[in-house]
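Heads up, one of the protein chains got dropped from this complex, but the rest are sitting where they should.
Right after this comes chain A.
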């Protein structure tokens, strides 16, 4: 029994000794830290600080060579209105060949001025006045703990304040944190509280946190303590915010629906843009590619090519160009007649009879085989000019002037005609000039009586207004008033249909350009007494 008591007592002693030694070691460490800090930051001598409520320590540093023994120094302190006291000194070795002289007091008076004097062999070396409650240098906060609250990017930090009675509410703390691998510390200040929440942290990152303490300077004051040992903690990993995810899904669904609606609405437009309809001539030349492999001559020969061509031209969406051959008299006399199909082809429908006029435009009666011209021709001035040109071309001709002869001519107009009506009209013979003037109103963009005019689509837009007037059933879609004229020089074998641009080479070849209103330069107009320009009448 005694043995058990003894053993227990012994164990207790051992534990107490261990704790004491640990605390002594720790306080010694703290003391060294404080000494070094004060040596660095405080200029006055001696350097003094208060640690606890009653402890007070003063020290100064001297070089080893110049330092005397402890006995040579005297440390004297005097409170206001009281007698002076002496403080026992002790000496310590410091780094760098220095010696520390330390005075430690166990009881102090606060809120009263303290005068300190240090003498070395009757000689005053230091003199300082201070108040003890204004030179606190505390130990760093203990038990710094960091925990994770339930929220993202936050950490809870708590610590135990230094055990100083009456001074709890006078303390302020600095919490410093950084990511584990960086040295960029951020600082937050807390006053008179022993915990803090760090916000705005990155998710899923390891942070280190440390705390230090100081008295706030109103009633008590002092220096910043050393930093506590850093504590490491990782923040919560990032998780998807449910609200953001659901909102993203909803918005993307809405956008998809909107885009689909838009696509469907403009389906045809988009399809045309992306997949444009490449026009092929298959539709207009039936059997040309499928049967004859593209051999146009054969196709023409083998089929009712002319009629088919007319039909195709008439039924196409685009207005076919009109080719107007004003005079074929020379051709008829000197050469075999045009192949019927070719001539028919040239006579493609023209829209001259909306108003019941007939035959203003050239028709050709090639089948008749005589030189009687089919019809008169309008008398735009340029027609006269054209006729003159043709005349010039056919100088060897023994024919009378084109002007007086009723020449047969063929016009290809850029109109959509109904097949039957216009074919009849085309084949009919009329007096040219009378019909011309009578049928003013049927002036259309195509120049009906022009000599070798080929109406082609060109740029000017004056056509459209008149055309709508002229052709109330809107069957005709004008393509443009520009005419390109070419004389049909028929060698009996082929016809030259080469189109040219407007007014390019007048006189060079038999290419004539003309406006919608059939205006031609004045100098080119041959004189024709009865002729009146159609366009004048139309105005």
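What we mean here is this: a residue touches a chain if its C-beta (ideal position, glycine included) is under 8 Å from a C-beta of that chain, and two chains touch if they have at least 3 such contacts; residues count from 1.
One rule holds for everything that comes next: contacts and distances are computed from a predicted model.
Missing chain, UniProt name from the options "Transcription initiation factor IIB", "V-type proton ATPase subunit a", "Erythropoietin" or "F-box protein PP2-B11-like isoform X1": "Erythropoietin".
Between the chain not shown and the residues A:54, A:90 or A:148, the one that touches is A:54. Among A:67, A:110 or A:236, the one in contact with the hidden chain is A:110. Contact with the chain that does not appear here is found for just one residue of A:12, A:166 or A:232, A:166. Across A:1, A:95 or A:218, the residue that sits in touch with the chain not pictured is A:218.
The omitted chain makes contact with chain A at the following residues, 53-54, 79-81, 107-113, 131, 133, 165-166, 169, 218-220.
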